[in-house]
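Shown here: the complex without one of its protein chains, the others still in place.
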Amino acid sequence: MTKYDAIIIGAGHNGLTNAAYLAKAGLNVLVVEKNEYIGGAAVTREMHDGWFYSSCSYVCSMMRQSIHRDLNLTKHGLVLVPYLGTVVFADNGDTMVSYNSEEAEYNQLRRRSPHDADAMFRFQADLARYAQLIRKTLLRTPPDPTSFRPRDIKELLWLAKEFWSLGEKELYEYIRFFTMSAADFLDDYFEDDLIKAAMASPGVIGTALGVYSPGSAYILLHHVMGDVDGNIGAWGLARGGMGAISHAIASALTEHGGEIRTNAGVDKITVKNGKAVGVVLDNGDELHADIVVSNMDAKRTFTQCMDKNDLPPGIYDKAKNFKIRGSSGKVNIALSGLPKFNNVPDNRYINRGGQGFVGSMETMERAYDCWKHGRWSEDPFIESVIPSAWDPTVAPPGQHWMSNFVQYCPPVLADGPWTPEKRDAFGQTVINKIERYSPGFKDLIVHMEVRTPHEIEAEVGLTEGNIFQGELTIDQLLFNRPFPGYAQYRMPIKNMYMCGSSTHPGGGVSSACGANAAREILIDLKRPNTVPEDDFYDE
Amino acid sequence: MTSSQVDIKDPFAGERLKESPFHPRQALLNLRDAWSSWNGYKFADYYYDEEYEYFCIRNSCATYDICPMQKYVITGPDAEAMLNRMVTRDISKLKENRVTYVCWCTDEGRMIDDGTIFKMGPDRFLLTCGSPSLAWLRKSTFGFDQLEISDVSDSLAALSFQGPTTCEVLKKMGLVGIEDLKPFCISYFSLGSDDNNRLMVSRTGFTGDLGYELWIEKAYALELWDKLYAAGEDYGIQPYGEAATNMARLEAGFIMPGMEFNEALKTVHYQYDQTPFELNLDWLVDFKKPHFNGRSALLEARDQGAEYTLVKLDIEGNKPAEESFLYSDKECSKEIGYVTSAMWSPVVKANIALAMVMTSALDGDIWAEIYYSKELRHHSKVAQCTFQTHPFWSPKRARATPPGLY
Partner (left out) sequence: MHEYDNIIIGGGHNGLICATYLARKGQSVLLLEASNTLGGLAASREFSPDFRVSVAHSLSHFSEAVSKELRLADHGYSPCGEILDTVGLSLDGQHVVVSGDQISGVNASDTDNYGSYLATLKRFAGALKPFWMKTMPRIGTTRLSEIITFGHLGAKLRLLGKKDMGEFMRVATLPSRDLMDENFDSDILKAVLSWDGLIGSKMAPRSPNASVLNMFYRMSGQHDGAHFLPSGGIKSLIDALHGAALAAGVEVKTGAEVNRVVIDSDDTGLFASGVELSSGEFIKSACVVSSADPKRTFLNLVGARNLEIDFVNRINRLRSDGYVGKLHLALDSLPKFHGVDNPASRMIIAPSLDAIEFAFDDAKYGEYSESPVMEIIVPSVKDISLAPEGKHVLSAHIMYLPHALKGGWTEAARENLYQKLIGILELYAPGISGQIIDGEVLTPADLETTYLNTGGHWHHTELSMDQMLMMRPTYEAAQYSTPINNLYLCGAGSHPGGGLMGGPGHNAAKEIIGTKKKA
């Protein structure tokens, strides 16, 4: 029986990235995946004849370009295409288009509020400043502030220097920004509610916080700090759907000699004498390895796939208390034609873009209140995009695939567990809302697939269906992610590591978690590092 | 709050740039279709030939569309106090019907923008500047209750009219007494067709030459254009665009946002913006006036001395030192600064530039490393630079009243 140098649990993009870097360094690696397909939440699946859904994750902004280049992902078939603007819809049917050209965008904002059109310049500069600093930390292992090891002290000093280089005033503004709500943050700049709502919406995507909740300003940044070819905040689509990213990384992995086994769910991580030695699969097969890397979320890893007795005291509770809250749903829709929206000009450059059904700041906050009460939002915030408008490979010609991401949707309802009927009712809520802005929309529907947190968890394995593998609140960021003392990818069991979004820098299709974890593993193995340290961030 | 919708009949209306009130006439003259944009307006780079247009400014007369410039009318008993707290110059001394050049800074004493303030009445001011400033104005207004700001950027049409023959043309147009208008003064005239079309003329400009700026409600913009062009026909009138403006202002030694300084509120990197001292604008900062924004930071900056200072350079040879680095030695071993704007000056026959030079290196030699290309092949050379204390172009007529014969 083969013994591997490393087994990686979960063929999501971070697991594949981690494996690819280990294989590149010469390790004999195996990635085990419970589903019959790879990709985790970055998948493309044909769920209706001729329609290929990116059924979970649907846009890409954080993918580290240095990894893209380093793993030669373009050669392996990956093409990322930036996407044009988004239309946001207000409760009263009013719309606001984000135009591609800076001048058109300025005129558009000026028509709503000359003040806000001007304020936008300062807002963008401030966001860029915040984003730049965070971006520099993405491909670095967070320092342990409680440690006196030279490497941690050096890294802490680096971090301090980076912060200090903001200048004193901006430093305070930055600290403030980390803890405040998206609403308070935006109130400093803007007066127009729809502009605020449009800007605030990234602050609540995937998170169990409202726009009025302190901490949501940071999440806003987390969504806009990515870039496509240096354009900070730009979002892109992967040609062929999000699965193309996973497949490109997998292809790089196999080229370096790595192995992937699907239909191989892990039942338990085997621990002997305090060391991780392999995994037991659902079918009872035992696999052995010197190193076990979990790409599963922290809660699932420790509370489902490990024996409590194998864990040092306290770890089980830390994992149990790890905040990983399901708050989002997804509705994938096959359409027989391009939907038309009220108050959106028939302009080829914008009518195929994204749609943000934000309503207003209050509507978004009230949507969150429903979640708190254990109900799905009656008037949800929906972020939609029609990738088939750019990507000819995901739907038959002239027909379209629409991705609808929905806030908020609880993992468990106050009146009991999810049932197919409730799931369908949730789906109806979503398409009813879209129909309000696009009369006739429902008639275009050829097929739809509704996902509540329950379905996301069942398929992808994300606990509660949380898309970030854990809330991105300050108590779970940087050196607190996933738990204080374990933020450097090494887990409390020897030879065991984590490489998923539960680790720094968190959720998003960035490959950063997987790459950072690989770097730490290679350090422990005293092997030369194969992981790029820097991104192209000297803008 | 207004809807952000534009005319839905043209699906691309939202994408299109706004057109200035002078656009119908200017479009006809823009033979090269050389359009760029400014503050959301369609804006001419040049109309026919940038050098020709430049020579019209220096030789005859030419018009420059400044409608896209941002214009705010500030009225009320608190207007003067608010503006005086915002800008670094003491505008309480500004007399009615006078204009003054000002700059304003952040709390940290970094330049937000420069512009001009027109005192149109005891409690009535017009502030003009290159970039939208409403958000900062709103912030500056906090605590001053008795004033109103109206953004007249889109409703007040403005035309800069520059060159040696401008005074004659305006006289011919019927602006009686225009020759007595002193620099930085304002006068009012009637265009004559009805009572509302009051024309405001200020003797201001951005070319360093004799020139005026003409301000009128946008409904009368074409009437103004037609009368001006009729009168100017025999005096070589011609519209000019951004390219010629940039040449003229560089000869006059005027700074431009986005060239010589980075607007502080749009600056991402720490201290990549500038203080007025770095820009040689000490004369705009009046520490004797009542409290103004950034005062204590500016006081500190003045006492510390500026790390860089903006200077005018005369550079040997004829290759413009665009984007050049500056060194203290011919071997280019010690970098001491960088060029912000550079050109060959056709009237002065000099290779001129504005540059930021380390204050500590101002006494020594300055060498520029210049890149230029010859038939697609790139070359570089090192050229010696000489300081200039005065503007490269500053004719007497620009200051004389009456300006005298062209």
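Observations on the model:
Residue numbering begins at 1 within each chain, and the chains themselves are lettered A and B in the order written.
Everything that follows uses one rule, which is that contacts are C-beta pairs under 8 Å (C-beta built on N, C-alpha and C of every residue); 3 or more make two chains touch, one makes a residue touch a chain.
Owing to the predicted nature of the structure, the values given are computational and were not obtained by experimental measurement.
In the whole complex the chain that is left out makes contact with A, B. Only one residue from A:E102, A:E168, A:D307 or A:D346 touches the chain missing from this view: A:E168. Screening B:K42, B:R85 or B:K119 against the full complex identifies B:R85 as the residue touching the chain left out. Although one chain is not drawn, the whole complex shows that of A:D5, A:E162 or A:D184 it is A:D184 that touches it. When the full complex is taken into account, the listed residue touching the unshown chain is A:T473, out of A:S201, A:T473 or A:N516.
Where chain A meets the omitted chain, the residues involved are 144-147, 164, 168-169, 171-172, 175-176, 178-180, 184, 187-188, 209, 212-215, 317, 321, 323, 362, 365-366, 369, 372-373, 473-476, 479-480, 483-485.
One chain of the complex is left out; on chain B, the residues touching it are 81-82, 85-86, 106-107, 136, 139-140, 142-144, 287, 290-291, 293-296, 299.
Rule of thumb we're sticking to: only the chains that are shown with their structure count from here on.
Interface residues of chain B, counted against chain A in their complex, comprise 1-6, 8, 10-18, 37, 39-40, 107-108, 131-136, 138, 151, 153, 265-271.
Those residues of chain A that touch chain B in the shared complex are 94-97, 99, 101, 103-104, 106-119, 121-122, 124-125, 128-129, 132, 165-167, 169-170, 189, 192-194, 343, 345-347, 349-350.
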